[in-house]
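A quick write-up on the structure given underneath.
A single protein chain has been removed from this complex, and every other one stays in its place.
Letters A, B and C mark the chains as written, and numbering starts fresh at 1 in each.
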Amino acid sequence: MTNAQITLVQIDNYGPWTVTPEPRREVDLQTLQSRLYADLSQLIGNRQGYVFFTRFDNMVAVTNGLSMDDHALVQESVANRYPVTVSLGVATGTSPVQALADATEQLQDAGSAQDKSRREILRGRTIDEEFRTDDDIQIAHFDVNDMTGNFTDEVNAFDSFIHIEQGYAELMKYMREAHDSLSFFVGGDNVIAVCPELDEAEYEDAIRHVRETVEVELKVGVGNGRVPQDAGMAAKHALETCRADGSNVEFQ
Amino acid sequence: MTNAQITLVQIDNYGPWTVTPEPRREVDLQTLQSRLYADLSQLIGNRQGYVFFTRFDNMVAVTNGLSMDDHALVQESVANRYPVTVSLGVATGTSPVQALADATEQLQDAGSAQDKSRREILRGRTIDEEFRTDDDIQIAHFDVNDMTGNFTDEVNAFDSFIHIEQGYAELMKYMREAHDSLSFFVGGDNVIAVCPELDEAEYEDAIRHVRETVEVELKVGVGNGRVPQDAGMAAKHALETCRADGSNVEFQ
Amino acid sequence: MTNAQITLVQIDNYGPWTVTPEPRREVDLQTLQSRLYADLSQLIGNRQGYVFFTRFDNMVAVTNGLSMDDHALVQESVANRYPVTVSLGVATGTSPVQALADATEQLQDAGSAQDKSRREILRGRTIDEEFRTDDDIQIAHFDVNDMTGNFTDEVNAFDSFIHIEQGYAELMKYMREAHDSLSFFVGGDNVIAVCPELDEAEYEDAIRHVRETVEVELKVGVGNGRVPQDAGMAAKHALETCRADGSNVEFQ
Partner (left out) sequence: MTNAQITLVQIDNYGPWTVTPEPRREVDLQTLQSRLYADLSQLIGNRQGYVFFTRFDNMVAVTNGLSMDDHALVQESVANRYPVTVSLGVATGTSPVQALADATEQLQDAGSAQDKSRREILRGRTIDEEFRTDDDIQIAHFDVNDMTGNFTDEVNAFDSFIHIEQGYAELMKYMREAHDSLSFFVGGDNVIAVCPELDEAEYEDAIRHVRETVEVELKVGVGNGRVPQDAGMAAKHALETCRADGSNVEFQ
């Protein structure tokens, strides 16, 4: 059984900050957001975790292996280098969706995301070392088949992107509703999902659903691990097997 | 009449690079992509342009005011600091979608996005100085009404995000098909669209379509300018007017 | 005659900030400082200027070609993305040292570098467009002869570094006192100096002084330009001529 540790990263009071005293230059906001995400990728990634940009003002991380102290250090490091601070809610569970719901509640209970006085909250709990197993994380790496040949090299860049976005919007919703999974667009034509223990038939089902609903052809590699980095790398290798064998679903 | 200058930024041969000689660590790819985007935001933003992350491996920029020499310098600066290079296709037109289609063709004609020998292409043309006007760009800044009170503070972070994503997927498609516009998610609950000369009724129409189709409530501020930065900042101020007046569509 | 436009960049009230409420982690300070410098390099470099890290809390830029509005935008962009703000003093003159002295005074007159209420000062004046010439800037690029063969590959890394540092400490002092120039270590075994109109004999003299005082063998390429980027690139090409011809001083 999986046991995901999920962290919600929320920029404190960010909406009001973006327009105080006047609307800030969009290019600076974009730079700030994407660099903060890049830094979190390194801060969390260096501890074997994964973080997804999601909305940028709310990011979701898979943090098995990170202690509350590690979280505190990430929080401190952001405060030392950015004009904004972040709050962190941490929760665990066999269902990634439930874990994220619990993590979200940790922050909601502390006040509104746009409450001026709610800053640098750090709440929740991590998995006790003794309960951690090598199958705590299941990661699925989805990818569109021959995106380059069918789209990137053929139609205009926005229509290519619409194709990917329609696939992603459908996949994220279906995986959440049917399979309790959290799916994140990670650039290109790739989506990475954090899943409970799903089997081959369930992945086939999701791929079929997306094909039938929005005509996007996916393949997926699946990996398990004690930490996100191991599960994610196994998923990537499984995806390479899909590529080599022409299959749709592969487990590593 | 608008006259958008659109640049397609494409990382050269990126797919193969991500798995050569073996799949690269995802956190490093995420860091690379988001920092490249942040740098382009500064490089282009410092010349009054806008760039959107889109797929990250294909990014779309609005570059009125940038010459081909400016483009060459952006390209050189990326090559000097990243392990990957970028190709740039530039085109102009009254319809942003058509301009992007032309920009895309510039690159497609030069070879596949995954052709090893197609590197650092720079093709296309910019608007001659004498033909530039103060209304060349129309930018619309869309925003979800009371996202914080209705979602961020109430439901789990993924369901909030699904809400935003469904709104975005619908809006991007509708604005492209009905109104020849390019719409980009820019984080939070915000979408920025590059539009031809649209009027209030057309924006009302788009907002109604999204409300009726996926039940997402939007407002929009619209601005015009000679360069993207001016149009975008005007749109932001117009959006503040929506907030102050409780209106749905405002032009600055 | 040269006419350098020099900008002093000073982080506001930085000393107290580094220890409030408690000493901040050094690695975060190092990251903050070097990224701020990298960003200024891009912000100023994209407008053809040069900036040197100097003390990091006080950086010196050569800004011919940047208006006061450009300076304001650099200042705003830093405030939008960092937990600290910067003050900028700008001055011009035939002597780079005198110009920096005047730029420094602009800030000193506004209050102490460690005065809590002195923030985001922007004072001084730039060169009127009509008075700018193609020889406003003279840049000299100094380099240690065969550093790799004599040191890097031969002695321990710290003794190599001591060699470079002794050369730099001597050169910076001599160039300032004898030749009114500002010399900055830029990494490796390289020093870039912003000079008034010096001739070959004066560069020979400086090289001789350093050789005789601390036994460090230098060569130098010199370039002139309307903007720092052009003067600096000419100096680099001149330095390549030194390399090709085995000469000590070359003008481009």
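Everything below uses one rule, namely that a residue touches a chain if its C-beta (ideal position, glycine included) is under 8 Å from a C-beta of that chain, and two chains touch if they have at least 3 such contacts.
Values in this document were obtained by computation on a predicted structure and should not be read as measured data.
Q: Which one touches the absent chain: C:Arg119, C:Arg211 or C:Lys236?
A: Of these options, the touching residue for the absent chain is C:Lys236.
Q: To test your reading of the contact rule: which positions on chain B touch the chain that is missing from view?
A: Touch with the absent chain occurs at residues 24-25, 28-29, 31-32, 35, 76-77, 79-83.
Q: Could you please point out the chain C residues that touch the chain left off the display?
A: Those residues of chain C that touch the unshown chain are 8, 10, 14-15, 19, 23, 25-31, 33-35, 37-38, 41-42, 44-46, 50-51, 53-58, 60, 97, 100-101, 103-105, 108, 112-114, 148, 152-162, 164-166, 168-169, 172-173, 176, 182, 186-189, 192, 229, 232-233, 236-237, 239-240.
Q: Using the touch rule from the top, list residues of chain A that touch the missing partner.
A: 39, 42-43, 46-47, 73, 77
We take it that only the chains that are shown with their structure count from here on.
Q: For which chain is the distance between its Cα centroid and the global protein Cα centroid smallest?
A: B
Q: Same or different: at the chain A/chain B interface, is the fraction of residue numbers used by both copies above or below half?
A: Since more than half of the residue numbers are used by both chains, the interface counts as same.
Q: Cα centroid separation between chain A and chain C, in whole Å?
A: 43
Q: Could you pull out the residues of chain A that touch at least 2 other chains?
A: In chain A, the residues touching two or more other chains are 25, 28-29, 31, 35.
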